[in-house]
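Right, I'll just put the structure down here and ask away after.
Every protein chain except one is present and positioned as in the full complex.
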Amino acid sequence: MLEILNIGKSFSRQTALKSVNLSIAEGEFFSLLGPSGCGKTTLMRIIAGLESATEGRILLNGERIEHLQAAERPFNMVFQKYSLFPHMTVGQNIAYGLNLKKLSKDEIEGRVAEILSLFEMSDFRQRMPETLSGGQAQRVAIARALVNRPKVLLLDEPLSALDQKLREHMQKELRTLQQKLGLTFIYVTHDQEEALIMSDRIGIMNKGELVQVSSPREIYENPETIFASQFLGATSLLQGELVEISQDLATVRLSDGSLVRGKFNIPSDQIRLGMSLDTYVRKAMVFNRLESQVFGIRDK
Amino acid sequence: MKSRQILAVPAFLWFGLFVLVPLLIVVVISFSTRGTYGGIEWNWTLENYHNAFSWTYLGILFSSLILAVFTTASCAVLGILMSWAMSTAPSKNRHFYVSAVVLPFLTNLVIRIYALRVFVGYRGPLQATLNFLHIPFDPFVLSQNKFLVLYGMVTTYLPFMVLPLYGAFEKFDFSLVEAAQDLGAGPWKILFSVILPNLKKALLSGVLLVFIPSLGEYVIPDLLGGAKNMLYGNLITEQFLKARHWPLGSALSVLMLCLLLGVTFLYYRGLGAKNVE
Partner (left out) sequence: MSSERTRPKAPRLASMMFWIMLILLYLPILVMLVGSLLEDKDGSLQWTFKWFLEVIHDENLMDALKNSLFVGFVSSLLSTILGTASAVALYRTTSRMYWMMEGLSMISLIFPEIVFALSLLSWFFVLKLELGLQTVIIAHVSFSLSYVLMTVNSRLVTLDPSLEDAARDLGAGEWTILKTIILPLLRPAILGGFILSFLLSFDDFLITYFVNGVGQDTLPVKLYTAMKMGVSPKLNALSSLMFLMTFSVLIFFFRSGSFRILFEEGSSKVRSDEREQTNNLL
């Protein structure tokens, strides 16, 4: 449904995005995951139309939209710090986009009431944003975007300002909402756990490049690069010698003589016993399957 | 370019038309000739500059410079001490202190000078006190003298020094002071070796903010200095409003501006050189 072709962006000297290619399906929950400064927010802002790319195309259902202004794109965005207009009530905030579309009073009224009840916020309609808690403000921000019935909802680290407990709750709520509405979500986060739990697919970004796009399980179990594995929580880097291969498991003898076994991701035609390997060990974070996991990646 | 940048055009025009162009006009007039009845005749001449460089006028410029330097130095010393005290006061009082220093500055200068004259004037509290203590004084000297001018200048321009310094103090990392204390430094040693180096930028901008306006000050010396203490601002004003010799007044102003620009330029160059060190 949404196709991003060769999108690149460079500022005067540095490159923020290097020809990113991505295709997102209708109704998909897609996460862009990466450390700060990796270009994920820039990519999202380019999709939203808030920034222009220096090269590449964006297609929505086959039509080019990269020349359209943010206002003309059927996307809406939820911002990191909510960005509720501080001088307007919750109701006015939500109606802002509808008013600009010059919808009839009744229509606006109906839609605002509907979305407020969907978020169980009907009692908050006359409140000012500064009186809301973080979670409430977040719901209003999402409601303000959704009330415009966008084809894609863009979320820029929407939960990063919330505390752990509320964040976990909102993660579930968001996922449920997305499935209920069958809407396409593009979700930017630097929190790997959040991405793994919520997404249908994840794109990992590093230094302006999209390094891997796969399902959460795939990305977790088979990170394709050192960067991806490190970003997904691998902590210890150990050097060792490959002593045995059976099916998809490799056994590595470390310098102190101990043996570690785990998955590996080196093409089978390049592999030979006795080769020296970089081995990463990590504790399992999700899926509760393995206590620890070993996989070797030969340095490129 | 965003379309709303158009909104800046009126302000640009205004600044251009009523700040920049008038300055250029002054330069142009400084090369013209005085008309018989005080107007301007557009005959080009260097005579005004020749006159402006006469010893009498240079002498007045010199005493203005001295006054400006004294004003600036006093403001700097007082400003450092005051902003130091203000920034280390309990945080709930600080806003009040800043307001207290700034408020008089936003009230009418003439009124403040007037109040000062009441204070030192005939039957004012100062003369009454001196009488009471049987200290002899000359009432005319007491109510119009150089020291009074300096005092008026310092109290008027002090906020220009205190504000930037206070701002810098607010951002200053006071744990450095603690560290220095821990190493055994006394308060004045700390001021010179720890605090001032970190306040350099603010102090330097404060110095300029005080020095530039005080060189051309007119109202304060006019009302507190008396006729004997002629300063450059009064000289220029006299050319414009009394002698009606605008070309000479313009030349004097251009001279003063050049001096100020030169000082600012040298100042920043010296600054740049120091920063390289």
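All chains are identified by letter, namely A and B, in their written order; residue positions are counted from 1 within each chain.
Here is the rule we use: a contact is a pair of C-beta atoms (placed from the backbone, for glycine too) under 8 Å apart; a residue touches a chain by one contact, two chains touch by 3 or more.
In this text the structure is predicted, and so the values were computed from the model without any measurement.
Participant: With respect to the chain omitted from the figure, which of B:Thr88, B:Asn131 or B:Ser193 is a touching residue?
Facilitator: Final answer for the missing-chain contact: B:Thr88.
Participant: Which listed residue (A:Ala53, A:Met77, A:Ala137 or A:Ala228) would be found touching the missing chain in the intact complex?
Facilitator: Of all options in A:Ala53, A:Met77, A:Ala137 or A:Ala228, contact with the hidden chain holds for A:Met77.
Participant: Who touches the missing chain here, B:Tyr122, B:Phe192 or B:Phe265?
Facilitator: Of the candidates B:Tyr122, B:Phe192 or B:Phe265, B:Tyr122 is in touch with the missing chain.
Participant: Even though one chain is hidden, which residues of subunit A still touch it in the full complex?
Facilitator: Per the touch rule, subunit A residues meeting the hidden chain are 16, 36-37, 39, 41-42, 45, 48-50, 69-71, 75-77, 79-81, 83-87, 96-97, 100-101, 144-145, 148.
Participant: When the complex is taken as a whole, what residues of subunit B touch the one chain not shown?
Facilitator: Contacting residues on subunit B, toward the hidden partner: 1-8, 10-12, 14-16, 18-23, 25-26, 29, 40, 78, 81-82, 84-89, 91, 95, 97-104, 106-112, 114-119, 121-122, 124-125, 151, 155, 158, 163-164, 166-167, 170-175, 177-178, 181, 187-188, 208-209, 212-213, 215-219, 223, 233, 236-237, 240-241, 246, 249-250, 253, 256-257, 260.
One rule holds in what follows: only the chains that are shown with their structure count from here on.
Participant: If you average the Cα atoms of subunit A and of subunit B to get two centres, how far apart are those centres in Å?
Facilitator: So the centre of subunit A lies 58 Å away from the centre of subunit B.
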